[in-house]
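Here's the structure we're looking at; comments come further down.
The complex appears here without one of its protein chains, the remainder shown in place.
Here is chain A:
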Amino acid sequence: MQVREYDAQDYDVIVVGAGHAGCEAALAAARMGNETLLLTINLDMVAFMPCNPSVGGPAKGIVVREIDALGGEMGRNIDKTYIQMRMLNTGKGPAVRALRAQADKHAYHRAMKDTIERTPHLTLRQGIADRLLMDGDACVGIVTNTGARYHAKSVVLAAGTASRGKIIIGELQYSSGPNNSQPSNYLSEDLMKQGLKLRRFKTGTPPRVDGTTIDYSATEEQPGDADVNHFSYTTSDSIYLKDQISCWLTYTNPATHKIIRDNLDRAPMFSGLIKGVGPRYCPSIEDKIVRFADKDRHQLFLEPEGRDTEEWYVQGLSTSMPEEVQQRILHSIAGLENAQMMRPGYAIEYDVVEPWQLRPTLETKVVKNLFTAGQMNGTSGYEEAAGQGILAGINAGLRALGKTEPFILKRSDAYIGVMVDDLVTKGTNEPYRLLTSRAEYRLILRHDNADLRLTERGHDLGMISDERYQAFLAKKAAIQAELDRLGTYRIKPNDQVNAFLTAKGTAPLKDGVLASDFLKRPEISYQDLLQFIPAAPETLDRRVIEQVEIQIKYAGYIKKAEDRVAKLKRMEAKKIPANIDYDAINGLATEAHQKLKQIQPETLAQATRISGVNPADIAILSVYIEQGRIAKVQG
């Protein structure tokens, strides 16, 4: 029988999906003052982690801090619920240091749900969006499977892997969202009807095992850090967790590999059952064995899924082999000989929106007021999803508020900007993961300066409280004051200084030097410096000292990167009119013409990044735009 539709409440903004993208989107829209509806298929899976129980890591950890600086929730939420914290890449430069936490995934879900429930203007409700409500080429709301018609000024879709999701385990396949949740089976068709192009991607997850059956003695311990670090700039050092839970390292071996090879004919990856495109950087174990046949072992990390559960995640063993084979694989591994598998690993295929159909605001080009975010846009990872979520939520919020100036993050502003620019300019042929190598300005996009880069903008949007903003301004002032002080104070050569320098293995002073130049020496830390100069008038926070050190020590490299960014900004300022008619431009090469028409870049800088668009095409384009501008003035 046909479900009868009814008119439910009106909202300013509707967000479909309460995963990591949807939660950030809904919170952002609501915090900006919009009446917001957050719709989820299952209320018990808000901010759920269907794959690895961790947040952060290289590039991703920086995204978490960027979200935090903009007033988002992921950083605060993981700080409330982590069970282990580690700073990675400490032996390298400041640009690539990265924080990673092991999450208690159930606590993480509960804390996020709690925050959402308590956020003013935000309604959390269970339901499945089946189609869009349209008015001409604009989306004006959604209709749920229960017949509710919700109207809104803008809509964010963050359906994750639920869109026509299909789980595959060996020969078994069934329609399902992540972790056996209900899939969303109708929205995709409606999106295609509205003119959006979709494609199938694939991802996967490893089996979970019972921790009481693991022999940890056969593995290596990977403990958390003793040094204090959190993701959010607002989390106090004093709450740093002392009783962290370790992870454990083990390896596959030739016996494991033999089991896999002997059963490849049953692997959906190779039997042709899986048609979606999977990510290269998150391969299944069967994929690793086939592609890297000469390797006799692969690392596996055993990660706890939470404090109150004995379920353990076997990182590195993502697989869609039949259940029976998965069990034999597990039992071939040191420490897991007697492990009880609690859930089998699986592959999941799902629909994604080809992301080149989006603007840098994440609004779709064909449907006005419709934004998409997260895994639905072809990315992989909670942090990538959350980063898009906050951006889409902000822009949907601005639209609902009637603001015309969109919120765009450039490649030089944030890793989120790098990711979104990559997605909308180049599209993606596999689930997209952020890597530090994708960022050409990574020295500027550090995890330690995300607040300096973005707090101002979060505050402008109304997502950062005045209290937090004042604290931020004070920090900024303290950094500047100390930089100024070190840039004027001179250290004179004397026995004490030179004895110290010699002991450190660096050249003694001949003449007096500025304290800042003294600090530039790689062997010298700020604490060392304090022996030879008076202390700062006020006690400096460790984060202020960190900034002073980084900004002085790496000044040369930072300056070079800033010069490049300054040039880029001038190209970014060259806007391409929205109504440009590429068919009317003579002389564009055929490929450039097609690509420009498809991507519709918003600035000349974006146009230069489209593959197949050459310098001559850019030159012609810029002349054409200028011609139009002159014609307008003259007309």
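Methods note: a contact is a pair of C-beta atoms (placed from the backbone, for glycine too) under 8 Å apart; a residue touches a chain by one contact, two chains touch by 3 or more; residues count from 1.
Quick note on the criterion: contacts and distances are computed from a predicted model.
A single chain of the complex does not appear, and UniProt lists its protein name as "tRNA modification GTPase MnmE", one of "Peptidase M75, Imelysin", "4Fe-4S dicluster domain-containing protein", "ABC superfamily ATP binding cassette transporter, membrane protein" or "tRNA modification GTPase MnmE". Among the residues A:L264, A:A471 or A:L568, only A:L568 touches the chain that is left out of the figure.
The omitted chain makes contact with just one of the residues A:M45, A:I78, A:A95 or A:V367: A:A95. Summary of contacts with the chain left out: across A:T36, A:N52, A:N229 or A:Q547, the touching residue is A:N52. Among A:K193, A:R261, A:K295 or A:K403, only A:K295 touches the chain left out of the display. The hidden chain makes contact, of the residues A:R280, A:K575 or A:K597, with A:R280.
In the full complex, chain A touches the omitted chain through residues 51-52, 58-59, 88-89, 91-93, 95-96, 98, 206, 222, 279-283, 288, 291-292, 295, 298-299, 301, 315-316, 318, 435-438, 443, 521-523, 554, 557, 560-561, 564, 567-568, 570-571, 574, 585-587, 604-605, 608-609, 611, 614-616, 618-620, 622-624, 626-627, 630-631, 634.
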